[in-house]
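What you see is part of a larger complex, with each chain still in position.
The chains carry the letters A and B, assigned in the order they are written, with residues numbered from 1 in each.
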Amino acid sequence: MKQPLLKGAALIAGATLFAQPALAAPAADAVSPGTAYILNTLLFLIGGFLVMWMAAGFAMLEAGLVRAKNTSTQCIKNIGLYSIAGLMFWVIGYSIAYPGFAEGSLGLFGIADFPYAMQGVGAADTDTGYSVASDWFFQMVFCATTASIVSGTVAERVKIVPFFIFVTVLTAIIYPVVVSWEWGGGYLDSAWGFSDFAGSTLVHSTGGWAALVGAIIIGARTGRYGADGKVNVFPGSNIPLATLGTFILWLGWFGFNGASQLAMGTVGDVSDVSKIFVNTNMAAAGGVVVTIILTQVLYKKADVTMALNGALAGLVSITAEPLAPSVGQSILIGGIGGVIVVFTVPLLDKFKIDDVVGAIPVHLFAGIWGTLIVAWTGDATFVGQLVGVLLTMVWVSAASAVVWLALKYTIGVRPSEEEEVSGLDHAEIGVEAYPEFART
Amino acid sequence: MKQPLLKGAALIAGATLFAQPALAAPAADAVSPGTAYILNTLLFLIGGFLVMWMAAGFAMLEAGLVRAKNTSTQCIKNIGLYSIAGLMFWVIGYSIAYPGFAEGSLGLFGIADFPYAMQGVGAADTDTGYSVASDWFFQMVFCATTASIVSGTVAERVKIVPFFIFVTVLTAIIYPVVVSWEWGGGYLDSAWGFSDFAGSTLVHSTGGWAALVGAIIIGARTGRYGADGKVNVFPGSNIPLATLGTFILWLGWFGFNGASQLAMGTVGDVSDVSKIFVNTNMAAAGGVVVTIILTQVLYKKADVTMALNGALAGLVSITAEPLAPSVGQSILIGGIGGVIVVFTVPLLDKFKIDDVVGAIPVHLFAGIWGTLIVAWTGDATFVGQLVGVLLTMVWVSAASAVVWLALKYTIGVRPSEEEEVSGLDHAEIGVEAYPEFART
């Protein structure tokens, strides 16, 4: 998602297209500007609905990995957060993410007019080379993804009202600020040449930091860690649902990474999108195979939830640069994502950080890995990438901590222990997920 | 879906494209007629498969909201109705929906050659500006959607044979007649300037009236309403499945509304499709947030099934006019859809109308709301819209009543009370949905 819409300025690719199509491509490959506009827009629309579908993927993954007594809560959290993200990204998020930083400004915080006006886009906005509304839609679903990541980690012990308040701030301010630094042309982009094609850091690590800080401040689920240091396993209640969620996410990721090419109105762009599809798929495949082999070797059993998280870690790992690597490199990058999952999931438990679905290893640790490796595969420096990782850590952790702590000491974030033990569905929703199925 | 295929006449948009592309758009935006044909067709194909996918959404929503003993029945009803709708819309439905009303005719009923011949379409039918088969496919999935709405309301107490017979008549005749009045260029279109972009009335209210009449004639589920006026709650057996169904429907709605633009072969059309995507999403988001807040405030618990229906009501509400409103208006329109759901779901129970999944509030009441509000946001009069609503009510209610009553007094629509209590899966299908899970 290098250089999407800079307000008031024509998109570089779009501008090129319109100014000099004959120079941009050999005559045989020329595409008329009108056709390119339609195709660029279509990429945003297809990519957008695929990434929107990831909201369902997170919902199913999380509904399958929590205990049955918290499943309805997880369902409403997921459909609620997707809705809030859309509203907040319209009200103010987009205007913070793409503020149109003035030259010479540090590029750390800016804000454009809000709520973001898309009224005029029915009439074609041909200067941009694509429909502004299609781009907004595509950007919005990324914002929602960030919030989805948090809901998995802090599941089973956060009340829905404070959770939704956190999501509101995350999608209105915390995430958009990070986006502004890079895709909005701000500090990381201008000062460090930071590179994050589709959001290993901007989306996944942002969600991951917010989740990690939340897990620490909120604390572990009641009974998760015994006094003797024993970790009590709370197995997921519905594995096929979690599997479905993972497949949905894998499917959606073709939109997430592929459409982050931001254009398919030229022969070169659509070829790049194709290569991104292949690399994205192969990184996920690498993550799955590695986790299956590792868990089979280490534990003599192939762990299905590890395999699912292996797929996701592979996907997150390739997200910072899904175009430049060869197929072999993509498999390797994704495979190492799988290794990270296998070894860091138990590590978090050592520190008594209770991550219900494994979102921190998948989205944060693999996101960092994916971001740093761009120094090898892509057009970036290790230092620049590290600065991006660290700046995101500092901002997202600090801002999230402020919000979680404010919630904790005002309305409270946790249900009573009694409510938690009886299940949030009973306490918060009043609708059981599986009212007819007897419990073991 | 204003003015889709009028048989024997070139589509207005298509004709413009072919006759005078240079005038229709500034030179920079020109798209060749061949390219426009491909892109228009592609919109129908993508929109078509997204709306086809909604059949799965209804199946999951309903499978999740019925009791476990009726889940297999609901599954076969949904895959069956989608299949029947396809067959009947080919045999005769399409020919009734698009009869090519002669000038001066009242435009209330007509019929073209049937079964609808698509044999010639392999050879490109370039006059239309799109593939005729792609348009038929897109129209067919709308017909199936109408039938899906009915199956949810009358679930758990209708035998499959009468249900499938009803679906046959609905998709062959009842729904196509309504379509002919508006999209087929008939009475509502020519005499009243009725406006229904993607079918708040034509699809959703039609399904809703058929469902309402069915619910009244068939009667409530055994034990639903106590002698003392008490409503016995029969909770849905699988909430994550219902959540999945809602997400599927939301995703499919981008095709439902977006592709009802009927063209993306111009810069203006694809920009309109993009705006429709945004408005559709935001109306659903408005519906969700409103239902969560309202149920939290009213009942101190956020009701997950209400939130799911809030999303759907938001979607139905924006369907009559998803292009003209601003983003803010869309949120408002969808949010009021959510209000309607929260207040009319209990209302139906007051009248002992037993709507298992809440399809009447969602599809009928929000459909009427969405249709009437076009007088504010779109290009229509309140009276014209009201006439459309009322005419649809009269025709669909009367025709549905005839069919349901004929079934009731011939082969019968309900299983015996004993069969109903033991579950339709046992009586009708012989395959339990969850044979291994013990019941509470």
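Just so we're on the same page, a residue touches a chain if its C-beta (ideal position, glycine included) is under 8 Å from a C-beta of that chain, and two chains touch if they have at least 3 such contacts.
Predicted model, so just to flag it, every value in this text is computed and none were measured.
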Homo-oligomer size of the whole complex, from 2 visible chains: 3
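Everything below uses one rule, namely that only the chains that are shown with their structure count from here on.
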For chain A paired with chain B, centre-to-centre distance based on mean C-alpha positions, whole Å: 32
Chain A-facing residues of chain B, complex: 25-26, 28-32, 35, 39, 42, 46, 50, 67-68, 235-240, 243-244, 246-248, 250-251, 254, 258, 264-268, 270-275, 277-278, 281-282, 284-286, 288-289, 292, 296, 299, 301-305, 307-308, 311, 323, 326-328, 331, 434, 437-440
Interface residues, chain A side, partner chain B - complex: 18, 32-35, 37-38, 41-42, 44-46, 48-49, 52-53, 55-56, 59-60, 63-64, 71-73, 75-76, 78-80, 82-84, 86-87, 90, 115-116, 118-119, 121-126, 131-134, 136-137, 140, 160-161, 164, 238, 241, 244, 428-438
